[in-house]
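Apart from one protein chain that is not included, each protein chain of the complex appears where it belongs.
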Amino acid sequence: MTPFPIDSIIELTYLIATALFVMSLKWMSSPTTARHGVWAGELGMLLAIVGTLLNRSIVDYKWVAIALVLGTIIGVPLGKVQMTAVPQRTALSHAFGACCVTLVGTAEFYLRAPAVPKFMMSVLSMEVILGSLTFTGSLMAAGKLQEILPQRPILFKGQNIVNLGMLLVAIGVAVFLVLHPDHTYLFPALLAIPLLFGVMMIIPIGGADMPTVISLLNAYAGLSASAMGFVLDSKLLIVAGALDGASGLILSVNMSKAMNRSFSNVLFGGFGQEQTVAKGGKETRPVRSASPEEAAEILAVASKVVIVPGYGMAVAQAQHKVRELYDNLTKRGIDVKFAIHPVAGRMPGHMNVLLAEADIPYDKLLDMDEINGEFPQTDVALIIGANDVTNPAARTDTTSPIFGMPILDVDKAHTVMVIKRSMAAGFAGIDNPLYYLDKTLMLFGDAKGFVGSIVRELSGSGNHG
Amino acid sequence: MTPFPIDSIIELTYLIATALFVMSLKWMSSPTTARHGVWAGELGMLLAIVGTLLNRSIVDYKWVAIALVLGTIIGVPLGKVQMTAVPQRTALSHAFGACCVTLVGTAEFYLRAPAVPKFMMSVLSMEVILGSLTFTGSLMAAGKLQEILPQRPILFKGQNIVNLGMLLVAIGVAVFLVLHPDHTYLFPALLAIPLLFGVMMIIPIGGADMPTVISLLNAYAGLSASAMGFVLDSKLLIVAGALDGASGLILSVNMSKAMNRSFSNVLFGGFGQEQTVAKGGKETRPVRSASPEEAAEILAVASKVVIVPGYGMAVAQAQHKVRELYDNLTKRGIDVKFAIHPVAGRMPGHMNVLLAEADIPYDKLLDMDEINGEFPQTDVALIIGANDVTNPAARTDTTSPIFGMPILDVDKAHTVMVIKRSMAAGFAGIDNPLYYLDKTLMLFGDAKGFVGSIVRELSGSGNHG
Amino acid sequence: MKMDLITSLYVFMLAAIVGLEVIRRVSPLLHTPLMSLTNALDAIAVVGAILLAGEHKTTLSTVLGTIAIVAATSNVVGGFFITDRMLKMFKASRSPKP
Partner (left out) sequence: MKMDLITSLYVFMLAAIVGLEVIRRVSPLLHTPLMSLTNALDAIAVVGAILLAGEHKTTLSTVLGTIAIVAATSNVVGGFFITDRMLKMFKASRSPKP
């Protein structure tokens, strides 16, 4: 009866951690259980790290300890960023993850070189290639989202050929190294080329497309982590990487579907640029606009209101004012719901997070599919800083760049009110026929300010009445 | 550049087979793709078998070939059985599967004995214990369903203690063998005891409970196959076993839920017996009964009819007559749907298969949850050989043994017609208040015969009109 | 051995999760064919039996292996056969109405 050896204990912690990670994602399926998900994830992570620290092959804890402390110190502020900064934070953490994977891969190569078995070398190359291009790519994405770098896509002739070429060269080198691992001097190329490729890959992509790109990079990051798992023969790592990859893939597919655009269009389309070029002769048709007073009166007499938030609400940080509006209207017994388009804002679930931050109960936030049926019975559809996701052209105008993109059928409501600062176009850079309907009232102004004055009016009239 | 070694090719076939097996089950999610599922499964199986035959450690193909041929010869008739015989066929094939697993396990033990590593010995014992009890258990189940063995449960005092005792002894022996594998003479006990247990386990269970039992045995069979996978270190086998186990588990849970009974109640309740003892003083309240003519007239003037098939339809083989009725009514422009209770009949999906066999389109077969809302708008609910699944007592009468079991709300229909041979009770052995409602008409007779005469009437009157 | 155990556990755990996730979504329409299909898939145990009978290590192992092959093969053939027969029977209306 030998006692249970330490190695099997470690292996067991990894197994349990794997199970916890899967549970963690299962619990994310509903907001009621989601927090258990986080706890499960944390517990699994803790188990795995402690288990690793027990490993007898660790001879020196000094650097490990220092690094763990340092990482924590950097991590805390990254966990405290504003909700509006979440996209760039996500991009940044992809960069960190990829960085970790690439460095480990590099070290592993030089520890094993020159006698690296074929299979080992192939996963190693995959690990470092994916890792390093994800690293620079994510940094670029973060930069564009933080608006340190120019938002608009930079295009030059033959760009795609050049990029493709680089990628092929990198793969070629990898193949050569698999066959002749003794040519270790070639290895740095497996880092350098993808690092450059990562930059070139992002340059031609518009700032507003970054979310889709981030999700793709998320998938890459996951794959590289899995590859690392193959190298270190760590099943836990393989599973975690696969899960991460799957989520990145699903999110990017969702987004392109909801935008009715193909990956290639996102990656090579240079879409964001169109923002500048206005489609055809600028519209000059008249629109009806209204003041906060009028808007307030219309809302006050409504019995069912649907609020459609968009990127503008995020930019204006208007969610708290919107919450006041919601409270005021519900107090009057008006049924208020929120219509959330899958790609409203600039990242998946953007609107949900902002509105949740403003304490609006999540059962009032309805998916496009859930709410679209309700617009015909809706008295007022109040659009706050949304544009493309309400553009009827997507349904009718086959020539429109967003034709076929599923939209919120706000035009079916009795009255439509649109809060935005101007007649300017949205992300897709196209005009919105909705604004010229007779039932539509344009409420020009900053989302936060305008909603604020509506609320003031309402509470005012509330006192009179 | 060594050529790709044969072993890795074999391993690859196994990997692909695993993927195909998973796909196969994914495709079962809808009838439109289900057949692809079968093909994927077949392809996977073929790949795996061919891969195995390539294995260089096979020195003699004679017996393998003979066995494969023999197996096929036995398999074909097993694939041709009547739809009504499917339950016992399923039970029988569990027995075969378990037999295979047990024999291989036994052989593996004697090949390795006496020097069997602890872990190996523990999975081995699990394999043979589960395998052998599933073997006899399934045989018993098949016997009861085929009515070779007495249907009703045989109960004697202290039965459960005896059974439990046997199981514990078997486990005890297993543990001992794990610690002292050199006592090989004990191994036969790991076969004998569970074989006996399998018989004892089924004796106290009523024939009609067999489906639930079969699903449980299905789960066991899967688990033992997985254990075998552990022994032979075959991932493919582990996966296949796990999938099989999962399906068995899910089906048995579904069934007990739909019957509102716990496993323990199914396994130790001796439920089926109540069939004989009539609940309380036999009902003598009057019921309204009607002739095929009257029934036909009522149906002819209806605009929405819901047919509720049950075990009786299966026994009477009435599905083809029912199909004629369906055709006749739909031709008259009457909207005819079928209400399928999850446990109508004697196995999961029993009714669906029979009605599909009679060429009734599956989009007319509605789940309990889908159809229950429609009964209030239904003119005629025609119940054909169903009883318990329509028993309103399950909703109201807390003393009823089936209280809490979800049922079809036929009593909400304007008129209810019940085709059965007598006032006799159904599987649960209890009286059905439904039959005494004023809106209810009893149509006494054999399902096949009665439906047949209704159809004759209808086509007759069809000619007159 | 130990390592084998662990990796096998990973495979078993993940496969079980996949099974539960996937099979929970099988249409109740198809629960009978589902039973016979999983049954046929489970008979993949035949590969183990084939090796046993083919390696011909001892008479016992060969005999047991041979019987095992027969049992499993009959499941494979019968299982797939009847499943396909059942599924062939499921047809949608020519013009499916809601």
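We just call them A, B and C in the order they show up, numbering each chain from 1.
Heads up, the rule we're going with is that a residue touches a chain if its C-beta (ideal position, glycine included) is under 8 Å from a C-beta of that chain, and two chains touch if they have at least 3 such contacts.
Worth saying up front: this structure is predicted, and the values here are computed from it rather than measured.
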| item | value |
| --- | --- |
| Chains still shown that are in contact with the chain withheld from the display | A, B, C |
| Sole contact to the chain not displayed, among A:Ala174, A:Ala240 or A:Ala428 | A:Ala240 |
| Candidate in contact with the missing chain, chosen from A:Leu12, A:Leu103 or A:Ala290 | A:Leu103 |
| Contact with the hidden chain (one of A:Asn328, A:Asn352 or A:Thr440) | A:Asn352 |
| Of A:Met45, A:Val199, A:Val315 or A:Leu437, the residue in touch with the unshown chain | A:Met45 |
| Where the missing chain touches chain A, by residue | 14, 17, 21-22, 24-26, 28-32, 34-35, 37-38, 41-42, 44-45, 48-49, 51-53, 55, 57-61, 63-64, 66-68, 70-72, 74-81, 83, 86, 89-90, 93-94, 96-97, 99-101, 103-104, 106-108, 110-111, 117, 119-120, 214-215, 218, 221-222, 225-226, 228-230, 232-251, 254, 340, 342, 347-350, 352-353, 356-357, 359, 361-365, 367 |
| Chain C, residues in touch with the chain not shown (by the definition above) | 7, 10-11, 14-15, 17-18, 21-22 |
| Interface with the unshown chain - residue positions in chain B | 5, 7-8, 11-12, 15, 18-19, 22, 235, 239 |
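Everything that follows uses one rule, which is that only the chains that are shown with their structure count from here on.
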| item | value |
| --- | --- |
| Whole-Å gap separating chain A and chain B, where each centre is the average of the chain's CA atoms | 46 |
| Whole-Å separation of chain centres (CA-atom averages), chain A against chain C | 41 |
| Geometric centre distance via CA averages, chain C-chain B, whole Å | 16 |
| Residue list for chain C, restricted to those that touch at least two other chains | 2 |
